[in-house]
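Only one protein chain is missing; all other protein chains are in place.
What follows is subunit A.
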Amino acid sequence: MAEKITHSVCVGGPIAIHTVDGVIRRIRPIVLDDNDPKGWVIKARGKEFTPDRKVKPAFIALTEKNRAYSYDRIRYPMIREDFVETPDGKNRNAENRGKSGYRRATWDEALDLVAREIKRLQATYGKETVTACTGSHHSWGLVGYKLSTFARFFRMLGYTEIKDNPDSWEGFTWGAPHTYGYYWRLGGTEAFDLLEDGLQNVETMIMWSHDPDTTRGGYAGSESTLWRHWLNDLGVQFIYIDPYNNFSSVKQADKWFGPRPGTDAALCEAIAYVWITEGSYDKDYIAKHAHRFDEWADYILGKGVDKTAKTPKYAEAETGIPAADIKALARRWASTKTMGGSGMRGGFGGVCRTANGTEFARLMIQLFVMQGMGKPGQNIWAGTTGAPMDYNFWFGGYSDPLSQIANQPIADKTAVNCVIQKLYRPNVPDAILDGHYEWYGEGFCGGGIDLEFTEHIYPEPGYNKVHMFWRYGGCFMGTMLDTNKWVKMYKSPELEFVVNQDIHFHGEARFADVILPACTNLERYDIGELCNSGNGGYQSHSQTGNSWQIVIFQDKAIEPLWESRSDYWIFAQVAERLGFGQEFSEGRTELDWCKRFWEKSDLCEKISWEDFTKKGYYVAGVPEEWERHFGFRWFAEGYPCDTPNHKPCQEEGKLGTFTGKFEFVSESLLYWAPNDEARTPIATYKHSWEGHHSIKARKYPFHLITPHPRFDYHTQHNESTPWFWEIPENRVYINGNPYLVARIHPKKAAEKGIKDGDMMLLFNERGSVLCVARVTYRVEENTIHAYGSSGIYNPVDPGETSMDIGGCVNILSPGRLIGDMVPGMAPNSTLLDVCKYEGPIPDSQCFEYKLDAVAKDADPDAESCKEIIEGHGFEKIQAKVRASYLKKGAAAR
């Protein structure tokens, strides 16, 4: 009964998986052994800092076992009970989507139906009639990632691509490039080697809308938390600015400021006012590196068109922060070496997802510029990236075109989509329901600033509309905008056929006509590096968010559970039925594809395939005297860029703006969008189109902020992992339903008669969500805080836009984009009201329980959802799988 140990990596970090007799027993962190290389040593202020010899996942990664045997696993292919395969695609009871139950189907039945419908639809309306969209990162690994297998299949098929909006970057993507370039990093900064710089030099950290222990370096698990403890122990002062005294702040902050949501840009202006009037900024640096600074300074001083000086008193009225405190903040920042930023990579924090997002991003950068950005201890660095790494070791990340099975050189032939029509993710429902939509930009505009201004129209002239939607992984109810629109879209007969391919029965799966059960990462082969999103991609060298650079063979720990199959198998089967099976697979198995990534990277020179797959991982060591390329230092000191992710303009010592300097008046905006009111050539604080100055505030007085979640990753974990429902700051399990915690200030709670633990209804004209109230001084007075990205979606009337008890607060967010020419989302500019809820509390009404009927039909002895959550279902499932494994093993012997 020896334990087999395999490894994997997921969005929460790397894990070691112990398997006994064909069932997963436990999930552990990877503890490095003596054969693994030594860790780097940073010397700073008389101390030495080196990482622990274990790679640290976040708690979400430690639940991968439970996500595999979860109650909400889609166990069998399923077809909607009242779906009728009419020959013309009409009269299919589309209005019942989201409401109807499902019947079990065989794989052949489901796959044949999908293939038949694709053929029929494409023959009738053309290739463009099929559209498909994935969630982000519902699995990890270069074979299974959406830009690999999914992209290969759909590009070969030909389809209307749905462009993702940069939903974590927004204000930085659409704003920051106009100030300092870096469009190739989507407006994020370069943090190379800044951990060492920070440990050696920094005195003050500005954590602006930044909760590093919650966003965890993106996919770096808990790798960087200790770095911030080191900084703390060195006496570095941490100043947090966030309407919610977030989980990093409340434990670590030396000072917390809670501005009214969406007013951060006003705070930026007031800080600049103090510096300009007191002369406490780096004038030489500005003279050398800034473009049209004086015009902006005039605006700050009240000599601009609005004739309003941006004094601390002016900002006090907007933000609620006392003017005296604003002055003190400005002076501390100016008088000490200060680093900081917004969100895990300098740009990302929730404030960039407000109506003011672009303006905040640009103004925050301008502040760092005024203090000599790039000089030692003066930089945009948020304490989450910038560890030493061996820049000469290359293994691909998910956004590298060179490391996707859709493309050469991993594949022999690159898959190319023959359809140019596109859709834009935040507005897919608008396009389907209205039959028309137009927008600017390419979503992710890493290829150039001009891509922000491309014009799109749906349907493209000469093209037909979309009539089939294939959803793959995750749940947009919890992550997109005004998401009751998605319900309306799914119920529309415009969509003749809806497929959903997922591991778990997420909120969106229930709107499909056919559901295809995929397996987890633990049930198939893959290969991937921790937190590597692509060295040539838009988050280049994100692995510097880890202490260890580790490439992992994501071995198959167990066989796919029930009738689930790998995504690759599913797409290969459909490709086969559509006549391009051979082209799709090029004759390769999933394991063969894994080996291609080893072969086409530096990994093959470091370790043999046999040793790599046997050991399960490879740690790329950092040489004792590693190359240092401090972010922005080249620009501050005026030599050609030496950082590993550079562009030709930088080789000339210039930034990626028109002038090559920091633009305080943006020449690119003057050129492309001089009349854009949301994003003006001079970045300014603007009243939000949904904020405290809006007429609507008379009816809906509270701001709702929905930051990236602490107790989840996108929508992946909360639904599938009932243990998280027992974390008091996350959810409260009442009558068989897990209610999301929403936070309200004690003063406002008292006015509303709400006590801690009461049921609290969040509502506005877009919908209502029932939560549990947490009454806390940690939230700004006018703010309701509830984490976004709820994986659970449970309207009390399934299939209707009724009250949700799953905590899907994005239902309440505005569908409006930041500006007419700024296609970013702004869910943190939401107004609503709250009240104490005294209506009936539903009993165990999770829609997932509808899986029980299908499970019992397939196996009368099957465990029910509730039994798996609260009882012995989990143990029974493991016992059954073990028995079947041992039986098969005996037969083999």
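In the analysis below, contacts are C-beta pairs under 8 Å (C-beta built on N, C-alpha and C of every residue); 3 or more make two chains touch, one makes a residue touch a chain; residues count from 1.
Everything that follows uses one rule, which is that contacts and distances are computed from a predicted model.
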Chain left out of the displayed complex - its UniProt protein name, from "Amino acid ABC transporter permease", "Fe-S-cluster-containing dehydrogenase component", "Flagellar hook-basal body complex protein FliE" or "Na(+)/H(+) antiporter subunit C": "Fe-S-cluster-containing dehydrogenase component"
Touching the absent chain when the full complex is considered, from A:112, A:298, A:325 or A:390: A:325
Contact partner of the left-out chain, one of A:102, A:497, A:634 or A:874: A:874
Residue of A:278, A:294 or A:729 in touch with the missing chain, whole complex considered: A:729
Footprint left on subunit A by the chain that the document does not show: 2-3, 5, 25-29, 31, 33-34, 52, 54, 56-59, 62-63, 65-66, 213, 221-223, 225-226, 229, 245, 247-248, 250-252, 254-256, 258, 312-313, 322-325, 327-329, 331-332, 711, 722-723, 725-729, 733, 745, 776-781, 868-872, 874-875, 878
